[in-house]
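Below: one structure, written as structure tokens.
The complex appears here without one of its protein chains, the remainder shown in place.
Chain lettering (A and B) follows the sequence in which the chains are written, and residue indices restart at 1 in each chain.
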Amino acid sequence: MSGRRWHFLLQLAPLAAVALLWEALSTAGIVPENRLPPPTRVLGGLADLVSRGLPPGSHLFGHCIASLRRVLGGVAAALAAGIPLGLMMGWSGRLRSLVNPFVEILRPIPPLAWVPIAILWLGIGDSSAVFIIFLGAFFPILLNTVAGVLSIERGLVEAAVILGASKRDLFLKVLAPGALPAIITGVRIAVGVGWMTVVAAEFTGVKSGYGLGYMIMTARDIQRADQIVAGMFVIGLIGFGMDALIRAAERRLLRWR
Amino acid sequence: MDLRVEGVEKRFHGAAAGADRVILGGVSFAAPAGGIVCVLGPSGCGKTTLLRIIAGLESPDRGNVAIGDRVVRGPMREIGYITQEPTLLPWRTVLGNVEFGLELAGIPPEKRRETARRYLDLVELAGFDSYHPKQISGGMKQKVALARSLAVEPRVLLMDEPFAALDAQTRNALQEVLLHVLACTRTTVVFVTHNVDEAVFLGDIVVCMTAQPTRVGTSVEVTVPRPRDRTGPELNALRKELLVFLAEQRQKSRPGTMAGGTEAE
Partner (left out) sequence: MKISVVLLSLSLVLLGAAAPAAAAGEKLRLGYLRSDLHHLAAWVGIEKGFFRDEGLDVETAGIFNAGAEEMSAFASKSIDVGYLGMAPSVTGVANRAASVKAEALANAEGSAIVVRADSPLHQVKDLAGKTVAIPGFASVQDFLLRRALEAAGLEAGAVKIIVVKPPEMITALEASQIDAFIAWEPHASKAVTKGVGRVLLPSSQIWKGHPCCVVAFEGSVAHDRPAVVQSFLKAHARATAFILANTDEAVRIGVQYTGMDEKTVRMALGNITYRSELERAPVREYASYLGRLGYIKETDPDAILRDYIDPAGLVKDARP
């Protein structure tokens, strides 16, 4: 077996061991099934989520797509607002001093605290969920962009000015690429926060009837612990997948480091 | 004379009243078109400040700098600038860096690639197009910086101790490369250094600075034809003369000696 494959399997070993232990404890009756269903039951619940769907008729795939769409929408909005503002704030100390007080007050408010206001303003459709994700994703992206610009060597900016760069050239060809490593870190954080938030945001109800949080809430309503855990597992898996994708993109984009 | 520096003064504003320190106390010199003027001076005499003023990055408190018949009021494309630390854009390749100025000038891709390759060739870096700055040595980075600055064909090129961070062999090699490239262009060069050997090897004129408040102390023309023998008698004589001058300046800037103390403005 090749070295890499062996290494990969080795990483899975602890997970497999925990799963076996969990199954054993459950079979022995030490952990009651209604508190924590064993892996076999969870897999059964997962199969139900895929085949029959929960609520019946709404299949797992549809829930995943709905939640992903909300997260990507919120993160995209955060990128569109956060990167330009971050670049400008990184460039201008005056703008930084002007905007910072607002940032420092709004940033500590957990996105979920905005749920009642979001529903009041935007209703129970996709827009309120996207708004909440946006709030969670915006600040990491903004702050990391600012930090990224501030970390650029002053000499680089001067060299560009001397070679004839206009303001626009500076922003597009020096500040943006220079801040990119920090921005990507911000995106990783933003996607992570956004994914955690979307599930909880969907607990309050979604108009389309699709969403992983909505699905788990339904499993909770009908007290199917196996499906609750299966849903949680799917959420964790997707979150991991998104992060892995971003890290791969980072490696490609930042090959020059 | 292509570049004229006239009575440039600059003071450093201290926090307390009356704590202003005069860095440049009226510097004046001129550079002939296509010539190399080496500015030699003790450390801390404000050579970098002077160069930044000529580049238009800072403005003088008094006096001015003129190129041809235009006064320098801010950074101009006609003035190139190379610092001691090469300021290459790390995310661009070697070729991408050299193309940078041409890109900013709106030159179309084919033409600028061709021009960039030509200059890379001149600095003896042909074939390193797709390397990133991380992958090349300090000496090679300065070559790229040189190619990048020259690719936009500036009228004047300012160089602030560009080879000071390199080892002696690399430094000598880069001096030769510089001379080689300049032979193909009409660029006027102002080369700041604290290294006497370098100054007499490279310069057509060597301008020596005094201690603070800095003025031009003495100016020497080096008429030795190129290629110059580094250890030859002509350069040795010049070297001696300049070293003596520099030693005097060092004494002047030491407080507590008879010759020390700041001269009042």
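Please note the rule applied: a contact is a pair of C-beta atoms (placed from the backbone, for glycine too) under 8 Å apart; a residue touches a chain by one contact, two chains touch by 3 or more.
Quantities reported herein were computed from a predicted structural model and do not represent experimental measurements.
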_I'd like to know which visible chains would be in contact with the absent chain if the whole complex were considered._
A
_Sole residue of A:Ile119, A:Val146, A:Ile162 or A:Val229 that reaches the chain not shown, by the stated touch rule_ = A:Ile119
_Residue ranges of chain A at the interface with the undisplayed chain_ = 33-35, 52, 55-56, 119-120, 123-125, 204-209, 214, 217-218, 220-225
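Operating definition for what follows: only the chains that are shown with their structure count from here on.
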*Length of the line joining the C-alpha centres of chain A and chain B, rounded to whole Å*: 50
*Report the residues of chain B in contact with chain A in the complex, numbered from low to high.*
55, 57, 75, 77, 79-81, 83, 85, 87, 89-92, 100-101, 103-105, 132-134, 148-149, 152
*Which of the residues in chain A end up touching chain B in this complex?*
153, 155-156, 158-166, 169, 173-174, 177-178, 180, 255-257
